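My structure is below; once you've seen it, I'll send some questions.
Just one protein chain is left out here, and the rest sit where they should.
By letter and in written order, the chains are A, B and C; residue numbering begins at 1 in each of them.
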């Protein structure tokens, strides 16, 4: 289905063997403005994608390569999606953004990259789905990820790609750092409410529930079917890496430092994130005010569905789509409200939002390639 | 998204509150040649579809009606999809095909309809997803469904819509009886092999496994989550209603009477049918011959994927798509082979095949509206 | 297996066709001190239990009766377990406690029962698993359940049966009101911490996740497999009936009115409750102090497992058992801690705790009949 077409932009997907990479392939292979020209997967290099993902057969795609097998020179790549493990993306992106200008493929895996990046190239755009460029403060990055940032200068140019809030910057960016799945789901309802000062910027508690695909396709005992099915547990208690990312964006919205209490849980499902967020109302504000503010903020958005009064967001009603459902409920405890938001972690929380960002960056209609409705049941 | 468009055909969906109806809405609402103008649901009449299926909100669709509330007169309907319970469709379809010519809405639920149908109307096409018109022999129908067929004359005009095998007839039909989910999955590999006499027409054993959505959205104890999850069982042992339907088509293919042993099982999953079919090889034939015959037969088909040697079909690799995966394996018992085929029961086994048939009937490209790839994980 | 044995107490189970009733049968039929002599189920009366629950066949149990078919006179029942729907138990229990003294079976379903109960009988004990006698304040009951309490005098005699906190009262009680599944799971860690004033009595937020069996075996669309599987949602937002029950007990523990924010969620699993509770530390207290307090409080308890530092409770690790796992974690937000507790909602949250209470009430070893360890995977 993906034929050569000179009117299409040419895309590379690095890390195509993970679930996020597979979703990028599924969605981009049917995107009317995109042609996939490179797929990489370090451990599966040399294989056709269908050997890794049988559901992605018959799409006419190139076989998998190792990153350093890619001969960027003649490919005329317009956009690179990086769906690589956290911590490995910084040198790759640094190399990429340099290499495409100077054909210095060797730099791709350079261990120190800061000095080779003189100016950001304009001709290629990088849409990164890892955590490597999400945190603006590289000290915070080091604190949470345990090593120094390897492309600190480049970090300064990265745009945090929560699409609905950063279109202008995304349109101009060379490097778009797509938000994590938890931050996406959590921030979408919180940011407008903090911006409008309808809720207090402290005592914000986020209790999030995620499907297993958020942990990737890695072969860990904890992710085995028999370990996950028919049970629930919390994890990352008091210290999940998505917390500082949420703090960062909430602090901008509130215009003062915000520290959230954030606790993720693993639910026995493949896809979906549900965030239940407990907030305190600003003086005089009601849950109804919050609802109205969200309706106003998002009424022109294609992918944000603020539900009608009383309707409850559910991950099953966004599964397979780029939608985020949300709603606000008054708490029985006076002065409190409860926000509930739901996304498909692999789509709006990853590949879908990445494509949405690409659409903005290249001037395509924002919904292109993301038209599919939720798949239920 | 569904705007008035005079270039589109106008579709009615009867029984939109079931899972099959919901899938018809999901797919047709994004079909470039179709506008949905009527949705019915007897018990939910008066409500917006989003009240029944929150994932189908914001599509700009008409509210739900009762069938007898539909004023067919001014609607200019081109195609009617009937996703009604088995046994209730015959009078409705008889009424429809008559009423649209003669504006006799009263006839719609007429108890005896045979005499009111003089000639089949040409202006509207009915795509029926119930079992009501699948069995050509109305005596067989009575035997398996427990009551006399209520539109025996109309039955004679019905085309059994296993698309890949009946395109010419479908193109000309007014009434297309879409195959059941089990028959679709079972027949696709079996028919070509019987036609080519590569397998014996007896001792065919079909062991099928289905997800729960095949039982519809009805509120039965047996379909509760806690009853279904984490367990398996067989049902309809020795007498499932899809058996005579399979027999009928296999007998045509084999050109002699075939009686299959067919045993369905309920698997703890929402979607998907896997059919494992045990066959005896014709004298001199090998499993490899069977594989080659299937490859030859289906290589030009858009939705049939005969896998490479050794690759195993899986329901998860067709979920959410109109694809059928299949393959052939040699049995360790000499002279035997094993066929495995997989579909999404709600799509290729119901709504997708119905739309595929509509595409054929109206001359659209057969894949229109069915482009979505499988959703995995 | 359940033979007549004059050394055993004789038990009736009212409402044996629900999941809680079935678990009572499963556990009591193997309890060395109990003989089951009556099983009721209004809609399935006349059938053997195995027709309703095939896994409970071959136990030598009496067939199902309607409650008013039970001839209490000659049965010499010692204990009655009521696993009836909320709101229907009050007249039954009132009748029971009266009828066993006066042989007035007619009173069993009397609509007004207050005047027939002069003194509580001593010879029979009622272990109620419904919500009908949990709320001490009948006005609160009316507010949350929408009708006047039908046995207000009897309510005064009911003991709230959170076993670990009420053994003395349970030992003497005629009517034990077993806590709900959510309250059990939530209260176990919270009560000791409030009693010791280690946490603040306000801003307590309980985010609970439950398996579907908590909704019973009723044939509701919302509980169908295809509706529940692979998704999550919150429900009862801002007003679940277990909230006032939690408030009631926390207020006793804190010795001042407590109002919790309580939000339950439906998780795609049959059994299990996970409660994640966000609390504020009392001045000077640390998460470690909380952990030590829980260890101290529960170290002699057979069914409460305060996990080691850092270990995370999981519903799968208590499934099929009467255990409650719990732990305390410091929050990254200063001054906060997170409690996590897990139970099997049908056992420690219902039938198991009921039997534990019966053991206390009749002077049996508390673990009798509840020795089974968790079933994993």
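Keep this in mind: a contact is a pair of C-beta atoms (placed from the backbone, for glycine too) under 8 Å apart; a residue touches a chain by one contact, two chains touch by 3 or more.
The structure displayed is predicted, hence computed values, not measured ones.
Asker: Who touches the missing chain here, A:90, A:163, A:270 or A:325?
Answerer: A:270
Asker: With respect to the chain omitted from the figure, which of C:180, C:320 or C:352 is a touching residue?
Answerer: C:320
Asker: Please identify which residue in B:157, B:251 or B:276 touches the non-displayed chain.
Answerer: Among B:157, B:251 or B:276, only B:276 touches the chain that is not shown.
Asker: For the chain that got dropped from the picture, name the residues of chain B it touches.
Answerer: Here the touching residues of chain B are 203, 205, 207, 209, 211, 226-227, 229-235, 237-239, 243, 259-263, 265, 267-272, 274, 276, 278, 312-317, 319, 329-333, 336, 338, 340, 342, 377.
Asker: For chain C, which residues reach the chain that was dropped from this view?
Answerer: Missing-chain contacts on chain C: residues 1, 19, 22, 26, 29-30, 53-59, 213, 229-230, 270-271, 305, 307, 311, 314, 316-321, 325, 371-377.
Asker: For review purposes, identify every residue of chain A that touches the missing chain, sorted by number.
Answerer: 19, 211-213, 217, 219-221, 223-230, 268-270
Criterion: only the chains that are shown with their structure count from here on.
Asker: Regarding the chain B and chain C pair, does the interface count as same (over half of residue numbers shared) or different (under half shared)?
Answerer: Homomeric contact, same residues on both sides for the most part.
Asker: Roughly how far is chain A from chain B, centre to centre by C-alpha average, rounded to an integer in Å?
Answerer: About 38 Å separates the centre of chain A from that of chain B.
Asker: Could you work out how far the Cα centre of chain B sits from that of chain C, in whole Å?
Answerer: 47
Asker: Give the residues of chain C touching no fewer than two other chains, as numbers and ranges.
Answerer: Touching at least two other chains: 211, 226-227, 229-230, 268-270.
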